[in-house]
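All remarks here apply to the structure that follows.
Only one protein chain is missing from this complex, and each of the others stays in its spot.
After this line comes chain A, so read on.
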Amino acid sequence: MAANTDRRRINAPSGGTSAPVFAKPVKEYGYLQSLRPNRTRGPDELRKTFLQTGVVPSASGSAYLEVPTTTTSSQPSLIPPTSSLKIAASIQGPKPLPRSAPFSPTLVLTTTVKFAPFATRYRRGYIRDSAERDLGVHLETALRGVIIGERWPKSGVEVVITILEGDEDTWWGDSKAEGGAGSGWGLLNVLAGCITVASAAIMDAGIDCVDMVAGGVAAITGDGQKVLDPCPAEHQDIVAACAVGYLASRDEITELWLKGEVGADPDTLIEGATHAAMGSVSVLREVLLENIETKTKAAKEGSKRKLEDVEMTG
């Protein structure tokens, strides 16, 4: 991938920079393991979510999602206990396609998912790598089924997602985490977050949709237990995981990404992921109400001000 490197900027070392994790801490054997975070939530308890719309004034719609870390206690080591998720989404459009573009009878949807260079333990470059492109395709699949594209012929909309902080694949203290190419369990969480935040941004932009799409993740751990919204740092032995984009009122799935040794019956895993998505749906509904309230209030104030203006000039 030598052709893919960015030559216009002075790049950081390709291996990434991170706080040192010592192979054998000065303390005795087993000390490192004692730092390992454990899941304190119940198996079907989700992490808290923060979601807000209208954060980018220049975009036609935007949203910001944050899933903070569960552990807040100060740690005696440099290894962060768990990772958190911070995603910003902005929407440009719908706007007319450039004259040079071929005719399209439907809305042309472009999704761009980009990790910020500092989003994960290993630095991401400025050019999108294959994992980011893959996430973009997944997100496009999730949104394409929801947006009623035939109402905007000859126009395009861009969904731009920036991941400011992404879920890690494993706990930093694990020796496996050194490889750089991880198991990819964190990506499923990132995708679910992207779906939810993109859905909120689309809602903010006022693009016609059949329903709100919400993301959710479920996983099966080594002992066969099903957990909702897994934080990969808290689970050492994830066997299979599944992310869905779920339409709650239609009971339909627009995006399904399942991977791992799930056996012959993935139904329970998919069902778990839809349950997790229901949690995001309730957050999305709250945000939708809030969004409408602020918009109507702003519209009222705006009209009042206009009247005043008229009085002033008159």
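Simple rule for what comes next: a contact is a pair of C-beta atoms (placed from the backbone, for glycine too) under 8 Å apart; a residue touches a chain by one contact, two chains touch by 3 or more; residues count from 1.
Note that contacts and distances are computed from a predicted model.
A.B. asks: As a check of understanding, state which of "Lysosomal dipeptide transporter MFSD1", "Ribosomal RNA-processing protein 42", "Proteasome subunit alpha type" or "Elongin-C" is the UniProt name of the chain not shown.
C.D. replies: Record says "Ribosomal RNA-processing protein 42".
A.B. asks: Which is it among A:39, A:133 or A:295 that touches the chain not included here?
C.D. replies: Of all options in A:39, A:133 or A:295, contact with the hidden chain holds for A:133.
A.B. asks: Please output the residues of chain A touching the missing chain, sorted low to high.
C.D. replies: The list for chain A reads 4, 23-25, 29-30, 32, 100-102, 104-106, 128, 130-131, 133-134, 136-138, 140-141, 144-146, 148-151, 175, 178-184, 210-211, 242, 245, 247, 250-267, 270-271, 274.
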